[in-house]
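Shown here: the complex without one of its protein chains, the others still in place.
Naming follows writing order (A and B), and every chain is counted from residue 1.
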Amino acid sequence: MALRAALRNKCRLSALASQLSSCSRNAAVCAPTVFVAQRRNNSTSTTLKVDYDQSTGVAVMHLQNPPVNSLSLDFLTEISISVEKLEMDKSCRGLIITSGQPKVFSAGLDIMEMYGKSPERCGEFWKAVQEMWLKVYGSNLITIAAINGSSPAGGCLLSMTCDYRIMADNPRYSIGLNETQLGIVAPFWFKDTMVNTVGHRHTEMALQLGLLYNPMEALKIGLVDQLVPEDQVLATAAQTMKKWLAIPDHARQITKTMMRKPTIDKLRSNREADILNFVQFITKDSIQKSLRMYLEMLKKRGQKKPE
Amino acid sequence: MALRAALRNKCRLSALASQLSSCSRNAAVCAPTVFVAQRRNNSTSTTLKVDYDQSTGVAVMHLQNPPVNSLSLDFLTEISISVEKLEMDKSCRGLIITSGQPKVFSAGLDIMEMYGKSPERCGEFWKAVQEMWLKVYGSNLITIAAINGSSPAGGCLLSMTCDYRIMADNPRYSIGLNETQLGIVAPFWFKDTMVNTVGHRHTEMALQLGLLYNPMEALKIGLVDQLVPEDQVLATAAQTMKKWLAIPDHARQITKTMMRKPTIDKLRSNREADILNFVQFITKDSIQKSLRMYLEMLKKRGQKKPE
Partner (left out) sequence: MALRAALRNKCRLSALASQLSSCSRNAAVCAPTVFVAQRRNNSTSTTLKVDYDQSTGVAVMHLQNPPVNSLSLDFLTEISISVEKLEMDKSCRGLIITSGQPKVFSAGLDIMEMYGKSPERCGEFWKAVQEMWLKVYGSNLITIAAINGSSPAGGCLLSMTCDYRIMADNPRYSIGLNETQLGIVAPFWFKDTMVNTVGHRHTEMALQLGLLYNPMEALKIGLVDQLVPEDQVLATAAQTMKKWLAIPDHARQITKTMMRKPTIDKLRSNREADILNFVQFITKDSIQKSLRMYLEMLKKRGQKKPE
């Protein structure tokens, strides 16, 4: 296969601006309104803080990859390894995922991993995205997303892979798979995860338009399960976890596997093809060009005082 | 295969009465209440008026097959050809489908194409129904149904094949796949289209009972996406189209294909069997008899002052 690696632009933007958007009242397409500069932090110990309480069997994972928890290859790998470790600890039963950064749960996949990179590196990155999804969506743990900020694209995916979603009731925050707005496309397993969450029709419209929903809208279509005041997101997650812990693990796990296995198997048996597909798409001249324009726009906006 | 062609009744009703029903408040089965006489218009140029605005890339297709836009073989073929032409015009990006007739979007499949016809003709007709659905449901264009009147049976199907549905907020209008009320059956791909729109449970009940929904009910279950005053249907469609046009075509089209291809492939790989199945069913003595009774009832009602 001839990969089209027209990755001419070698410049590295020193800052990756990502997107924190607040959504208009009427479920319409939303324009990103808040952007912050990002600095990569390569220290594993500082980008993921996991508090594990042996007495309850519940771990709380704080995403803290400043400024907006962009899901880089390194960060995704950290998350996957961390979930795997918890999974292997027989005493651990539940996992709460939340953000240690202000205003954002996760801004989604790190665009810098897709822009100006070699096909090989793009493929490596995509494999890490798959790995994270397989680990969390297929986890035997009870997983609760404590969504204390905006959660576009990959951030929305991470939320949807959990068993339950509690979001901060802040109308400035938004959540959704907004890939098409950037000219890129959510793959079939992002789509399957969303169909399993909000059904076929909402997914069709949301994905075509790249819709970002404010918390009220997200609750209405079932994209999140509960809204609480911002300062109570984590406490509510802990409380909710208790209800889930009351169910015998073996029965709950068999049931969860029954519900999710067909969706997981679809990716498992298509990982190579899915990676190839992604690399071919993302390395196209036209896609690289639109990513460059997007990054330049973000950079300009980021230089202004962010909202 | 022995086709049962008990098509004895050779009389041609000079007028095909079709059904415009308003639906009772409580989502119950609705009896047709308004009927109008129909005159076939064989002039291609007059039954389909397509206004194409090169500057916006948006075409508006006005259905005007008097009196109720019944979907005859000729009319279906015109629609398919027209959509195909727009599809091939690279400058065209969006299509709004609306009615040029008062009170009705489309009364659905032309019963005269199913009553007293040869098996061959029935098969030809059904192929045209398939063709129209394949063209519109699989269209790369942004498709919006501006439903400015009642939309039973095939009219509902045509609406559901679009990307977005805006309906006139007139409680006298109704929409739904009411085939069973006439003793006939919606085939699997009508069913699949409805399941993709309103889910399995609503589809099961709607199809078994042949339910027609008034606009409020249709909005509630997601059969339409938006209600607006009758005189604003087309303007709202044009405004909505702008939002969809803001999304890069390539990303939106890949996403649309991902959502709809499995459903489309199911028909594509079963067209012959589906035609055979339809012809065998519709040419049965018992079905022809119930169609005759239905037509006679419509004729009687049509002779009274409508509504």
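Descriptive notes on the structure:
Going forward, contacts are C-beta pairs under 8 Å (C-beta built on N, C-alpha and C of every residue); 3 or more make two chains touch, one makes a residue touch a chain.
Note that the structure is a prediction, hence the values are computed from the model and not measured.
Of the chains on view, those touched by the hidden chain across the whole complex are A, B. Residue A:Y164 is the one among A:Y164, A:W189 or A:Y294 that touches the chain not shown. From the set A:K49, A:K85, A:K243 or A:K266, the residue in touch with the chain omitted from the display is A:K243, counting the whole complex.
Residues 28-29, 179-186, 188, 191, 199-201, 203-205, 207-210, 286, 290 are the ones on chain B that touch the missing chain. Seen across the whole complex, the unshown chain contacts chain A at 163-164, 195-199, 222, 225, 243-244, 246-248, 250-252, 254-256, 258-260.
As a working rule, only the chains that are shown with their structure count from here on.
Note on chain placement: the centre of chain A and the centre of chain B lie 39 Å apart, centres being C-alpha means.
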